[in-house]
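Dumping the structure here so I can ask a few things about it.
Taken from a larger complex, these chains appear in their original positions, while the remainder are omitted.
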Amino acid sequence: MLIGEVVGSVVSTRKDEQLESFKLLVVQVRDHSNQPKDQYVIAVDSVGAGTGDLVLYATGSSARQTLTTKDKPCDAVVMAIVDSWDVGGENVYEKWSS
Amino acid sequence: MLIGEVVGSVVSTRKDEQLESFKLLVVQVRDHSNQPKDQYVIAVDSVGAGTGDLVLYATGSSARQTLTTKDKPCDAVVMAIVDSWDVGGENVYEKWSS
């Protein structure tokens, strides 16, 4: 999995019928210092994530292992919202920091 | 998934018989500012997309989860036409803008 920030969304009315009701999020990838990378993915939301949330997303066939995405033509899914993230003994992100 | 623009098509008469009648689209990838990247993919159309459409495509085994592509040797499918796309609170693309 990789970590990214939800930075937007995509609207589509003409799509594969199995995708009806999916929320399509634009997720910008973070590097391991929690800095935004020049890379994004469009992922289906399975946990109620919103703009500004840092999330974990899975890609490939693993993206079809949530209840929401099972057997759907979906290759990326947001399956967790990140609370905190530590690297090298340092806290690089804390959702509830004031 | 990633977003790209349909910029062309591929014609092939000698191909795996399971691919008969497939429309093969050349999709140029867009970055998250909706700028064209120097990257493309050949994807099977499952939604009636045409040249100039901005589309969502899925890759890998997920590309075989549409009715069109089930069990076919196809690793990329266009499964949605994008109406609009927001990033960072800005509308980066609007299909029906006049």
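By written order: A and B. Residues from 1 in each chain.
In this section, contacts are C-beta pairs under 8 Å (C-beta built on N, C-alpha and C of every residue); 3 or more make two chains touch, one makes a residue touch a chain.
As the structure is a computational prediction, the values presented were derived from the model and not from experiment.
Of the identical protein chains in this complex, 2 are displayed in place, while the full assembly in this structure file contains 5 copies of the same sequence.
To be clear about the criterion, only the chains that are shown with their structure count from here on.
Rounded to whole angstrom units, the spacing between the C-alpha centres of chain A and chain B is 20. Taken in their complex, chain B has these residues touching chain A: 1-3, 31-32, 46-48, 56, 58-66, 69, 77, 79-89, 92.
The part of chain A that touches chain B in the complex is made up of residues 7-16, 18-19, 24, 26, 28, 38, 40-43, 51, 59-61, 63-64, 71-76.
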